[in-house]
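A short write-up of the structure that comes next.
Note that this complex is displayed minus one protein chain, with the remaining chains in position.
== chain A ==
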Amino acid sequence: MPLLLTEEQSMLRDSARGLISDHASVSHLRQLRDTRDDTGFSRQLWATFAEMGFAGLLVPEEHGGSGLGAVEAGVIMEEIGRTLMPSPFLATAVLSASALARAGSAGQKSEYLPKIASGALLSALALDEGAKHRPLHTALQAVRSGNGFRLSGAKAMVVDGHVADLLLVVARSAGTPGERDGLTLFLVDPKAKGVAIERTIMVDAHNAARIRFDDVEVTADHVLGEVDGGAAVLSSVLDLGRGAVASEMVGLSEEVFGRTVAYLKERKQFGKAIGEFQALQHRAAHLYIEIEITRAAVLKALQAIDADPAKAAAAVAVAKARAGTTATLAVQEGVQMHGGMGMTDQFDIGFFMKRARVCEELLGDANYHAAQLAQLRGY
């Protein structure tokens, strides 16, 4: 498979880019931040996303979606990265839709997937508990009770957790934190008794919540997939999410880079454009190369997921690790080469720096994925 977008994928990119750049430039995020918007994104824009088929991108056709794959999800995420548009795309359309499509019962699929595709239902994945992404370290307890379970514990940085109509909660129904066996996924109503949701204001002005579960009752119908066997589904869903976040970081890196190169051509010091200084030329060239290499690695990973999710782990680790280091470099160089301007809130560059830091932590940072790669390769 050539490492290129197909014609259909390019068309998808163009229509996403048109919509996003018209309606959700960085000033859109700035406005949401400055007005301390309760929702944290535009519901109207999300409705348009759904109309264009983006919300149901990964929902199978029989449930009202377009049944597309990881590469297409990456295409949308990259455009989101260019303008930092906050949207439920990652949490709802990528993570939740794919979890439901892969592991849901017939009843669960027909209940939730069409609503996701139509844009009517927002859903969030409640996974991480500690400071760092460590899926197998899940400690939130699911204790059997009657024909159901009781959930107790807490989750941190649940993306879109405060607006979700449905929570996908990863819990430990057996074993001890660190073990692969014993994880179970539950579908939980955020309004259920014992669920406490606290929105947190994050550095990047995107949505996240801390959620506590205090003896929350769920029935057997709320189990997504197999009891104790959630890790397999989870890891394929997470790999898809990682590919998506890596794509967002590619878009973000490229946008910062583009703005920086434009500034190098326009800002004059010592009687010439600062882009004439070799000290900056070489670094701009270096950054360009880093971004191009990362772009290829990310596309490779997305294609690998579409080809066979079970065999994509190494490619995904490479992609997310690279995307993290590249985005970090891109935003640092962007701020530095803008000089004092780069430090001002009035300039958009800082938004990219903040978002890059959050994307780096989301679903595993560069170190996490480098360590995964080492493990997969047996050293």
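Points worth noting:
Keep this in mind: contacts are C-beta pairs under 8 Å (C-beta built on N, C-alpha and C of every residue); 3 or more make two chains touch, one makes a residue touch a chain; residues count from 1.
In this section, contacts and distances are computed from a predicted model.
As stated in its UniProt record, the chain not included in the shown complex is "Putative acyl-CoA dehydrogenase", which appears among "Putative acyl-CoA dehydrogenase", "Selenide, water dikinase", "Amino acid/amide ABC transporter membrane protein 2 (HAAT family)" or "Iron permease, FTR1 family".
Residue in contact with the omitted chain (choice from A:105, A:145 or A:200): A:200. Contact with the chain that does not appear here is found for just one residue of A:197, A:304 or A:353, A:353.
Of the listed residues A:280, A:312 or A:327, the one in contact with the hidden chain in the full complex is A:280. What chain A contributes to its contact with the hidden chain is residues 128, 130-133, 156-157, 200-205, 208, 268-271, 274, 277, 279-280, 328, 332, 335-336, 339-340, 342-346, 349-350, 353-354, 357-358, 360-361, 365, 367-368, 370-371.
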